[in-house]
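Questions regarding the structure given below will be posed in turn.
Note that one protein chain is taken out, while the other chains of the complex remain in position.
Here is subunit A:
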Amino acid sequence: MAPVSLRQIRKSYHELSVIHGIDLEIADGEFIVFVGPSGCGKSTLLRMIAGLEEITGGDLTIDGVRANDQSPVERGVAMVFQSYALYPHMTVRDNMAFGLKMAKADRTLIAQRVAEAARILHLERYLDRRPSALSGGQRQRVAIGRAIVRHPKVFLFDEPLSNLDAALRVNTRLEIARLHRDLGNTMIYVTHDQVEAMTLADRIVVLNGGRVEQVGTPAELYERPANRFVASFIGSPAMSFLPAQIAALDGGRLTLALADGRPIPTHHRASEATRLGDPVTIGLRPEHLAPDGPGSAALPVEIQDIEYHGDRRFLYASAPGANGLTMAIPGGRPFQVGDRFDARFDPTALHVFDGAGVALPV
């Protein structure tokens, strides 16, 4: 168990810079998730923490010790790989014991640790099998077991669930959450799936193009995204965006004008750079826009697509100046493609982003 601290961590391959200076303080026992689109540098950052990739610049500290030049074992990290990377010619038992054998651990200690991990992960019956005789989910648990037996200070996961099918993914996600509760280790988890990030993380780090877009709890990211990128990345279905203009700045509160001139009074304040007439973007979560909701603002929409999801439906609609507005509605009133009506929303629930995509303060 250990805090991890990143100060101005950079990575470049020859001339090509892929991580541009990341600062992050991870508390002891925290579950941190790196999330971001493909190629944003999540794996690279994780592999630098693991000691598999050289750190080009900055300081990595694990448990108070500068770790830049330490080996993975000296850092006390264990890692679960996306493809599991189990040793194919070893049994499940030997796979899990390998790290301790390399550390010349006592044989009874090894047996005890392997038994403990097998019990936690329900692998007792498979200890003498080769990985090739296991299902994907079982292999995944062996990979986690291999990490557990070493009692590492920090667990690292690189997209550990992406090779599992949907049902097993939910199952294993819960197991990892339980594991974190039981062991209490610091865990750093990489995924491009924002649902995994939301459900597992104490704090999420949203990465984009080798930079941190925002760090915060799942609720902070969902309710107060710092910018348009985070707003569109977190939440499923994604936030809808509407173009608007700043129509008035009365008493610090902004009034916006939609594309058709309709005024929308908001809670938001102007930043120093905001000027009357500036173009802005309104962001609305699907659950905040409804055909006949309680909101005081109205938006004329036309339904383009309908998706049935059992407990609810998603309506995809167009409005003046915007396409692909999403509404999440419970079953009930039937809708049809082509229907037109005034969708309602609460102006205090919306997000406003300035021309550069930065969220305006509330």
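Just so we're on the same page, a contact is a pair of C-beta atoms (placed from the backbone, for glycine too) under 8 Å apart; a residue touches a chain by one contact, two chains touch by 3 or more; residues count from 1.
Here is the rule we use: contacts and distances are computed from a predicted model.
Not every chain of the complex appears here, and the one that does not is recorded in UniProt as "Sugar ABC transporter permease", selected from "Isoquinoline 1-oxidoreductase subunit alpha", "Sugar ABC transporter permease", "Cytochrome c oxidase subunit 2" or "ABC-type branched-chain amino acid transport system, ATPase component". If you put the hidden chain back, the residue from A:Pro3, A:Gly57, A:Gly137 or A:Gly324 that touches it is A:Gly137. From the options A:Asp59, A:Asp128, A:Asp165 or A:Asp305, the residue with contact to the unseen chain in the full assembly is A:Asp165. When the missing chain is restored to the complex, the residue among A:Ile19, A:Leu60, A:Val77 or A:Val92 that touches it is A:Val77.
The chain not shown here touches subunit A at positions 50-52, 71-73, 77-79, 81, 83, 85-90, 98-99, 102-103, 122, 130, 132-133, 135-138, 146, 150, 165, 167-168, 171.
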